[in-house]
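Heads up, one of the protein chains got dropped from this complex, but the rest are sitting where they should.
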Amino acid sequence: MSSEANTGGCLGKPMKRKEDPRFIQGKGRYVDDITLPGMLHMAIVRSPYPHAEITSIDVSEAMKVPGVKAVITGKDLDAAGLGWLPTFHGLDKQMVLAIGKVLFQYQEVAAVFAETRAAAADGAEAVQVEYAPLPVVADPFTARKDEVLLRPDREQKTNHIYHWEVGDKDGTARALESSPKRISQRIWFQRCHPAPLETCGCVAQFDTMGRLQFYVTSQAPHVYRTALAIVTGIPEDKIHVVSPDIGGGFGNKVPVYPGYVCAIVGALKLGRPVKWIETRTENLTSTGFARDYHMDVEIGAGADGRITAMHVATTADHGAFDAAADPTKYPAGMFGIVTGSYDVPAAHAEVDAYFTNKAPGGIAYRCSFRVTEASYAIERAMDILADELGIDAAELRRRNFVRKDQYPYQSRLGFTYDSGDYDRTLQLALDRIGYTQLLKEQAEKRVRGELMGIGFSTFTEVVGAGPSKHFDILGIKMFDSAEIRIHPTGAGIVRAGTKSQGQGHETTWAQIVAEELGLDPQNIMVEEGDTDTAPYGLGTYASRSTPVAGGAIALAARRVREKARKVAAHLLEVGESDVEWKDYKFQVKGVPAKTVTMKEVAFAAYTNMAQNEPGLEASYYYDPPNMTFPSGAYVAVVDIDRETGEVKVRKFLAVDDCGTIINPLVVEGQIHGGLTEGFAIAFMQEIQYDGEGNNLNTNFTDYLLPTSLETPQWETAKTVTPSPHHPIGAKGVGESPNVGSPAAFVNAVVDALSPLGVRHLDMPITRDKVWRAIRAAEIGTVVA
Amino acid sequence: MIPAAFEYLRASSVDEAVAHLQQHGGDARVLAGGQSLIPAMRFRLARPGVLVDINNVRELNYLRTNNGAVEIGATARDADVERAPWIADRRWTLLRDASRVVADPVVRQMGTVVGSLCHNDPAGDWPAVALASRADVVVRGRDGARTIPIDGFLVDSYTTAVGDGEMAIAVRFKSPDTRTAGSYQKIERKVGDFATAAAAVQISLKADGTVHEAGIALSAAGSCAVRVEAAERLLVGREVTPELIRAAADAASEKSAPQADLRGSVDYKKHLAGVLVARGLRQAMARLGG
Partner (left out) sequence: MKVKVTVNGVAYERDVEPRTLLAFFLREDCGLTGTHVGCDTSSCGCCVVVLDGDRPVKSCTMFAVQADGHEIRTVEGLAEGAALHPLQQAFWDQHGLQCGFCTPGMLLTAYTLLKHNPRPTEAEIREGLAGNLCRCTGYQNIVKSVQQAAGAV
């Protein structure tokens, strides 16, 4: 419903989403909804072996299957110079289709093109591949021994990919040595998978102008376009990437996958559009996994609980190729955030990454580039430290918080935290959850042998990649962009370089523009995902959209406003310097009665602009000066059934501080979703490989997603500490709940089991694990 | 994923269905709910050359009570049991509990009780329920129908007494005495998962409060659902006390022979078998007012 009066004050409004009408009517346009005339379907043949030489591939039977048009293999691609694909991190490459050997179970070996989906599946089944198995390297500790070399194609003949470190190695070691108290713990963040409900897929077509039209589930369409231009040699102006509606991303849809390249090759070779939509099994077994960090954490402290030093040494399992989609200079992402919300005087973090016979990936599942791993490590370690020192877990945190007066806070591991008020956030959490009362209840229950736990996570995370000084993907700096055009009748369009997969940009970006320009957000159209029209952006992942593109949008809007001011001055018949923007209107300074609305100015920009440039549009490419640092205080309360090991999450409170909130409805929804993912990770998710490299969790019966029945009720609250450097003070929030919640759950479970001597449990916290820990305590053995 | 191609035959009567099955033997499978068969076909783990669709055989779509006994036809759905008019009766609480936890609420709209028995997944729910309530399965073959007690019907994982060219057409649950109640206890990691462990319990009491009949069976406790006869014998003729429940639970743990898998270790599952039998007995007794 449009209104004559501007809506004013759009930020912070719980506006209903503008994108919803099409989704609730089943009229969303996802990639598998796209059908082009003459379209072929593609299916991929995959390796059953984790590590094997390919001795032969016979496609003759496949070619006889009715409807099959072509089969391509790694040899065919290699001959065309397309055998390998650079990974987003840029320092490695991965095979498109296996060349010579396979390196993980379900690796892509051949692509079949057929008239129908069924024929492609039949054709894929008929491709005959002979393998000669090789010894399997099933974990990074085995890989480290370099007894079996996985990547002879690389210059360095080792399974060790890189060593990365940050901080003061010697100073930290000395400080730890001399610390009155010390804890050390191996903390593993298990391999899991983001598993959005829509799998990855694409439709590729070379149109009559010879352009590649590429519809694809991509969280970063411009980066795809550039990457494809580099890989295929097709000039970038001849490539049109369109990300249509995307059914969830969570980092799964950032990498360029082999299937995409095969589809493009098929479309070129056969002169017909090619559709490839992966199955759920393919999604879980071959697309970018998340985590798999074995972290050895050491913290030193005084008897009063003040941390003196922290050292973390991580062994990272990257799978068969280094496809961890990190910014180039950050092979371990933002792992340096591992000192968390605390003022740690001496710190050193290091990561050693290894190849194994597993699917490639590592950066996914709302991780903010390894912040999930770092956050989990520090928050788990804080509880272990609290336990060791006999100090209350909340109190220990408070004693070590970065104080409000320390901002901007320079951490010892290289980050400059922009703002935070951790005391206030934690206090709100403690008050809301009724901490004192809970402790009392817990004490009473403990006397009766009942297992009840309270777990905290007071995290600080780092998002908004990022300043060009530090961040690039394949060399492209991580700015983002916005283009705004206001139409004569006061409606408008904003295009951004981001790509929502459910985060609500069609609403929130309109709200920013509406706020800056005093227009009706219902009439600000938002467009993303089409590389022919959207300004260049690095896409949506790692909670970067609001910090970076949100900044670009606000600043582009302010450029529009500046242009509008000139026209306003003309309408108000005063000099430009006499016009100010006040109460969402242009006003003559000192003369409140003399105003003109943006809507009136927009019309004049086309009909009565005088000497000013006609039209009303502007763009902005925003290079943020810093990352942003959302934070939060989460509390989980759990009760454990001694007989079955079942953990019931009785209560969960998330207090988030993401700075300025654009739309509280959208923010709350993001938090609910992220907490549910954190819950799943903590209690039921793992992509496991056995000792022979067999993937044990290849579909939704083995890789578990919680239903409405298991998922707890989430309580949310907020504090607001704006980012001082962000144009609207916003920090972003999408990943915070996944970053912060796993530790809260695990801390609560360990807290419940602590009277039994349990100090740590690795995720996923299955019933069996809990029961074993209880039983071990009952029969007198301590579980570490 | 796409199944391999097959020939589709739609039966409109039991005779017609059996004739098709006779003709095609082991290459044919019956399609009722399809909630186990179709996923297996999508992974091409099952590749029947012929599917005989019995969903249009009206004579198989029934749930009826007959002098207190319940008979469920081959195409009656799990959800039909959930909504049956007699399901609120205390005597059927074992079936009621189970009908609410089979698979998930949507799959239950198509899945069938008889189909589940024929599929005989080691961690399925209906096989254990049928064992505990001493059901019979009616099988039609070339030479007519025969009734097979459930103990003999369930042979091994995914294997039953139904031979090639035959089909199960109904399951009959005997009429329980008035003082009967049951309980189905299932531990699953999430809705839709197979049981980590499950126990089906049905108790009938005499007027003096001692146990007249006891049915105790476990799911996810071996290659096939199993009756815990030792526990049943312990209970018959006795008053149900906490000590007796403990003893029955121990017998169940003892009998349970599960596989270790992603759901849990052998120890844990055996332990759960005992826990769930105990809980089942306590709930059944509570329902009986004891």
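The chains carry the letters A and B, assigned in the order they are written, with residues numbered from 1 in each.
By our rule, a residue touches a chain if its C-beta (ideal position, glycine included) is under 8 Å from a C-beta of that chain, and two chains touch if they have at least 3 such contacts.
Predicted, not measured: the structure shown is a model, and the values here were computed from it.
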Contact with the hidden chain (one of A:Ala220, A:Val666, A:Val739 or A:Ala752): A:Val666
Of A:Gln105, A:Thr142, A:Gln205 or A:Thr279, the residue in touch with the unshown chain: A:Thr279
Options A:Leu149, A:Leu197 or A:Ala610, residue touching the unrepresented chain: A:Leu197
Contact residue for the chain not shown (choose from A:Tyr49, A:Trp84, A:Phe189 or A:Phe250): A:Phe250
Contact footprint on subunit A, counting only the chain that is left out: 16-17, 19-28, 30, 32-33, 35, 117-118, 195-199, 245-248, 250, 279-281, 501-504, 665-666, 668-670, 672-677, 699-701, 705, 707-709, 711, 713-714
Residue numbers in subunit B that touch the chain omitted from display: 1-8, 10, 31, 34-35, 38-39, 41-43, 51, 53, 55, 79, 83, 103-107, 109-110, 191-192
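Going forward, only the chains that are shown with their structure count from here on.
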Complex interface listing, subunit A residues touching subunit B: 117-118, 121-122, 125, 279, 281, 643-646, 684, 688, 696-697, 701-702, 704-707, 709-710, 766-768, 771-772
Residue ranges of subunit B touching subunit A (in the complex, touch as defined): 1-2, 4-5, 44, 104, 187, 189-194, 196, 262-265, 267-268, 271-272, 275
